[in-house]
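A single protein chain has been omitted from the complex, and every remaining protein chain is retained in its original position.
The chains carry the letters A and B, assigned in the order they are written, with residues numbered from 1 in each.
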Amino acid sequence: MRKSSLFLSFISISLALFLLMFIHASLRKKAEMRSLIQKYETVKQLRLTDLCLFTEASYTRHLSQADLHTAFKDHPASLEHFPSGSLLAPPPMIKRMNENID
Amino acid sequence: MIELTNIRKVFNMGRPNEFTAISGINLRIDTNRMTVFRGPSGSGKTTLLSLIGCMARPTSGRIYLMEKEITSLPERFLTEIRRRTFGFIFQQFNLIKGITVLENVMLPAYPTGERYSSLKKRAMNLLDIFDISKKARDRVEWLSGGEAQRVTIARALVNNPSVVIADEPTSHLDTKLSRELMGMMRRLKEDSRTVLIASHDPVVYESDAVDRVIRIADGKIEEHG
Partner (left out) sequence: MKTSTERQKNIIDFALSSLLRRKGKNAGLLFIYTLIVFALASVVFFTHAIKEEASIILKGAPEMTVQKTVAGRHDLIPINYIDRIQKIRGVISVKGRLWGYYYDPIVGANYTLVVPETPDPGIGNIIIGEGISRTRLAFEGDSIEFRTYDGKIIDLKIKKILSPESEIISSDLLMISEADFRRLFGTRENYAVDLTLKVRNPRELSTIARKISEILPDTRVILRDEILRTYDSVFNWRGGILIIILAGALLSFVIFAWDKASGPSLDERREIGILKAIGWETSDIILMKFWEGMAISLTSFCSGIIFAYIHIFFTDAFLFEPVLKGWSVLYPHFKLVPFMDASQISTLFFLSVVPYTVATIIPSWRAATVDPDSVMR
């Protein structure tokens, strides 16, 4: 088989796989919708506020509940020492003390 | 068919190493003839072949191909003409290493968009004619001097050119192979092609296949034979 034919076949197969990826994603999403709704209901029922991503520290486990002090609660000069802290952005609202009053 | 009028070629113009390779050549080359440019190294033979074969532009003067002036054509058209009209057999063979003999022969025709199957067939035919089809799938690095030379000739013919230009084709060949080569050149001529050869090898310029010998020295034509 010609090299160019092999290469173009590979690209065609890849593009077909890309399409398959999107189809798979779409089908999985539909299939998981029930599960997503169930998780939503669980969150509502238990009044949860965060995903369980990083269980190292309180402020990595409950990102949205963290305030300006939680990272330093051990000691005023305590630096970030949890590895997942380097992955996570602080919640955007902690720069404000309260919602929309200043 | 090919006419050169007052051709001059100067290299490194305006620089300290300025050098005039060709100074005022007027020449008419007949079709279906074998013409040999004879002269020592540095006489300007290679430069002349370059100019005739549209591989370089003259510093001044005009070149006519089939009565059409080609000197001032843009590069694209010149390449098109070079591809269609001329087939080159280089002194150093200039085969591309790492690919097969067959691929080397087909290479000049790749950009034409010709169908692969017909191109391959034609290339194999050429290799057959020059008795080297057995080596079609071999790498060119594994060929002997004589075999490489035959591949170069086959490559030169793949686009069915009307003019074949060979620069010192026997420089890497022994006497026997040189004579064989001249036999192949004769066949080309008999195939209604114009053959131009630059050489200082007596096996070439004394061959009875040659119709005309032109002596070149210091960038000028000394005599027409």
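Here is the rule we use: a residue touches a chain if its C-beta (ideal position, glycine included) is under 8 Å from a C-beta of that chain, and two chains touch if they have at least 3 such contacts.
Just so we're clear, the structure is a prediction, and the values are computed from it rather than from any experiment.
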| item | value |
| --- | --- |
| Touch partners, limited to displayed chains, of the chain removed from view | A, B |
| Touching residue (missing chain; options B:S50, B:Q149 or B:T194) | B:S50 |
| Residues of chain A (touch criterion as defined above) contacting the omitted chain | 2-5, 7-8, 10-11, 14-15, 17-18, 21-22, 24-25, 28-29, 32, 35-36, 38-58, 61-65, 67-70, 73, 82-89, 91-93, 97-101 |
| Chain B, residues in touch with the chain not shown (by the definition above) | 46-47, 49-50, 55-57, 75-76, 79-80, 82-83, 88, 90-91, 94, 96-99, 103, 107-116, 119, 155, 159, 167 |
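Here, only the chains that are shown with their structure count from here on.
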| item | value |
| --- | --- |
| Whole-Å gap between the CA centroids of chain A and chain B | 67 |
